[in-house]
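Removed: one protein chain of the complex. Kept in place: all other protein chains.
Chain nomenclature is as follows: A and B, assigned in order of appearance, with residue numbering initiated at 1 for each chain independently.
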Amino acid sequence: MTELMPAEGVFSLMWLLIALPLAGAAVLLFGGRRTNTWGPYLAILTVGSSAVIGILMLLGMMQNSPEQRSIGQTLFTWVFVGDFSADMAFQLDQLSIVFVLLITVVGTLIHIYSLGYMAHDHDKRKFFGYLNLFVAAMLLLVLANNYLLLYVGWEGVGLASYLLISFWQIKPSAAAAGKKAFIINRVGDVGLSLAIMLMFVTFGSVGFQDVFGVAGQASEGTLTAIGLLLLLAACGKSAQFPLQAWLLDAMEGPTPVSALIHAATMVTAGVYLIVRSNVIFTAAEWAAIAVIVVGMITIWMGAIIGSAKDDIKKSLAGSTMSQIGYMIMAAGLGPIGYVFAIFHLLMHGVFKAGLFLGAGSVMHGMNDNVNMRRYGALRPLMLITSTTFIICYLAIIGIPPFDGFFSKDDIIHASFERSPIIGVLAMLAAGLTGFYMTRMVAMTFFGKARWEDDVHPHESPKVMTIPLIILAIGATFGGLSLVYWGNIETWLEPVTGIETIELAVPAWVFELTTLVLVIIGAVIGWMTYARREVPVEAPRGSWLTRAARKDLYGDAVNDVLVVQPTFYASRWLVWFDNKGVDGFVNGSAAFIGGLSGRMRRYQTGFVRSYALSMVGGAVLVVLALVLVRAS
Amino acid sequence: MNPSNYVILSAVLFSIGAVGVLVRRNAIVVFMSVELMLNAANLAFVAFARMNGNLDGQVVAFFVMVVAAAEVVVGLAIIVTIFRTRRSASIDEPNLLKF
Partner (left out) sequence: MTDVATDVNTGELVVFWVCAIFAVVGALGMVLSRKAVHSALWIALTMINLAILYIANSAPFLGMVQIIVYTGAVMMLFLFVIMVVGVDASDSLIETIKGQRVASILLSLGLAILLIWGVGNGLVESQSVGLEAANEIDGGNVQGIANLIFTKYLLAFELTSALLITAAMGAMVLAHRDRWQDNPHQRELSIARFKDGGHPGNLPNPGVYARHNAVDTPALLPDGGTSDLSVPRAVQARGDERPLDRVDIAQVHEITEGKSE
């Protein structure tokens, strides 16, 4: 690890990155109803300021030499117990700054977008307050310099996610979805807390510098355990198999929330965790393999679900699962993949936010209907929305020169280095991505209009379309500029390390094959959903379609494995409590009561009776003494 | 004659005192029985002092007398107080503290 540089100049404002949105959240959440009018602007201002500070910091960092780009700032000693201490301290390095920019810039755009999207909600201030809280927690997560502080941010984003998913809590489904997300996330959080405890026991510290510095000395078994626990945490937060079930329900939240939290930033926290802990995963071979397996399963699960859902947001959520699966898998590949995982994460954050916001814009014009079978032929009516959506669509399926082409092809390329099987599976999934995204675009913007009667589609206001345009521009040029101009590989290299891919086959062969597969998938999708009539009622479909509509039985599995046993266990415990515990307690109380009722008869009130028992006792004592003496 | 005769006499007197405490109902007589038991104990102390050849037993007997005197004073005052309110010196009368 490189030594941390002291925070000077613009970097001394590091704490402000977090403090500004946090202050905004405090004002909005404690300020009451009167903040409804100006509160949203304050929220945008705080996040925008953080974004400006982040950009200034990036510029400052670029002036430094690569060895001096890791900057630490310690505010105060936060926890100090015996040998253990944890500081309220931040670490800004090449990895963190990528996240900071993603969070603050995309966050600002989504804040602005929400101004239009939530214009008529009478609890605007709460919404913006929660969003600010989320941004603050997420920044804390990526800026923390120890695992304990990271855990605070980790829980903070979980809280914000819960609050925002069930923001419209008058809908029972939204309230249930919030709880579901929270509870499933708890499973992952247990993994993270256990990992932190194990680190403390093993290394005596939870700071990044300390842990990574001495990680090599620990046994491989311990490192594997820590790695698997971290993977569990990542699965919970990033909706990876087997903790994927909450993400689809999380779409009950407002669309900007889906874009910011459940597509661009929070769900990628798992990827951040694994990449940040790269030292541990590099040393623990089997943990890394588990990461690849989990990632691969989720790529396919997400893609299959995304292909079958008619709900535009849930389809996008399946796509998000699948894309994060790519990142997780890339992170499992080792130093060869870390850079591409982060690269894809960044690109995905941009284009998936664009897709979600575009979907929100469509819903805005369609009376909040999410059923794609009720869309169709919207392109002429929503020119800006459809154009930006299609740009982001091209980015996600990986058509050059859009973002996804660079980041996803790199991942596929790197996975062949690891094993041809992984490579082929990842490549085929890319083809499936082409199919389901084409299906979505075709059903929404092309084909025939299948609108409900009282729907009058219209373009969204500028406050919503401008963020879309900015994101579309990012999706168009972001990948290109980062590869040929910004050179993200060398930028991240000090943090993650890098290995060059050395394969006998040249890189363009993989790129071309992937492209061909994607185009095949897209053409199939186009032929099925744009050229043919799309029925308003969903056909029964194959067994795979039916399974995918039910989230590949994720809920059913959870129900059988966890929910029902818990129900039965609690019923049995209630029965046991009533009959067993209460029976014993009440029985012993009744026994003592009855005994006392009999024994109190000996409390006659006559002093002489008591004296008689005293004499009896004295006789016994003397008898005992005499017998002891005699024996 | 063995000095243990004194101790045996003490035991006899002590038992008679115990019977008096248990059988009599007049509080004053009960008190006298208690005094008899204390005196029996004193006799044993005195006899033991003689047998062991040191005066500690007599000193203890002396303290017993002091304590007995104090006890009698307070006890009789209590009897008088109870008699004043209940017009009776029977120790079976105040038996309200029961089940």
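The criterion applied here is as follows: a residue touches a chain if its C-beta (ideal position, glycine included) is under 8 Å from a C-beta of that chain, and two chains touch if they have at least 3 such contacts.
Remember, it's a predicted structure, so these values are computed and weren't measured experimentally.
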For the chain that got dropped from the picture, name the residues of chain A it touches. 604, 606, 608-609, 612, 615-616, 618-619, 622-623, 625-626, 629-630
It is residues of chain B that touch the chain not shown, namely 1-9, 11-20, 22-26, 28-29, 31-33, 35-36, 39, 42-43, 46-47, 49-56, 58-59, 61-63, 65-74, 76-81, 83-84, 89, 92
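Keep in mind that, in the parts below, only the chains that are shown with their structure count from here on.
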Cα centroid separation between chain A and chain B, in whole Å? 87
Chain B residues touching chain A - in the complex, by the definition given at the top: 18, 21-23, 25, 91-92, 94-99
In the complex, chain A touches chain B at residues 600-601, 603-608, 611-612, 615
